[in-house]
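Of the protein chains in this complex, all but one are displayed in their positions.
Then we have subunit A:
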Amino acid sequence: MIAESLYQELILEHYKHPQGRGLREPYDAEVHHVNPTCGDEVTMRVKLGDGGKVEDVSYDGQGCSISQAAASVLHELTTGSTVSQSLAVVDEFTRLMQGRGQVEADEDVLGDAVAFAGVAKYPARVKCALLAWMAYKDAVVRSSA
């Protein structure tokens, strides 16, 4: 009953059929982030273009459905957008995840990522959801450096 709100259909869909998975060339920066408590891992590459355009976000990793689905959703939301737009999504997603389930999600900003709203009620799983997003932020900073 409670798990249902955690394992939204959209999350399970992304977990079973990840979008944009696999590491690709060319890229400006590659990062590797791990979640030491459960061993979730993600390697992420970012390729930026003119005008702050995010040309590609490619990734590989292993871990629970939440962490892997989060990477897939992130790929969809960031690829083709701009650095500033995508970082606004990262900020909103982080705010939602750290809100202990008390924060109202801004669906206009988050798009499909609102499906993760239920995760915020599970402190042990918040890190799983944030793993790919923190990696993305890190990779963008390194790409622009």
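FYI, a contact is a pair of C-beta atoms (placed from the backbone, for glycine too) under 8 Å apart; a residue touches a chain by one contact, two chains touch by 3 or more; residues count from 1.
Here is the rule we use: contacts and distances are computed from a predicted model.
Chemist: What is the missing chain called in its UniProt entry, if the choices are "Luciferase", "Cysteine desulfurase", "3-oxoacyl-[acyl-carrier-protein] reductase" or "Phosphate ABC transporter ATP-binding protein"?
Modeler: UniProt protein name of the non-displayed chain: "Cysteine desulfurase".
Chemist: Using the document's definition of touch, tell me which of A:Leu10, A:Cys64 or A:Met134 contacts the absent chain.
Modeler: Among A:Leu10, A:Cys64 or A:Met134, only A:Cys64 touches the chain that is not shown.
Chemist: Check each of A:Arg45, A:His75 or A:Arg125 against the chain that is not shown and name the one that touches it.
Modeler: If we include the chain that is not displayed, A:Arg125 is the one touching it.
Chemist: By the contact criterion defined above, which parts of subunit A meet the unshown chain? Give residue numbers in ascending order.
Modeler: Considering the whole complex, subunit A reaches the absent chain at 1-3, 6-7, 12, 15-16, 37-41, 62-66, 122, 125, 128.
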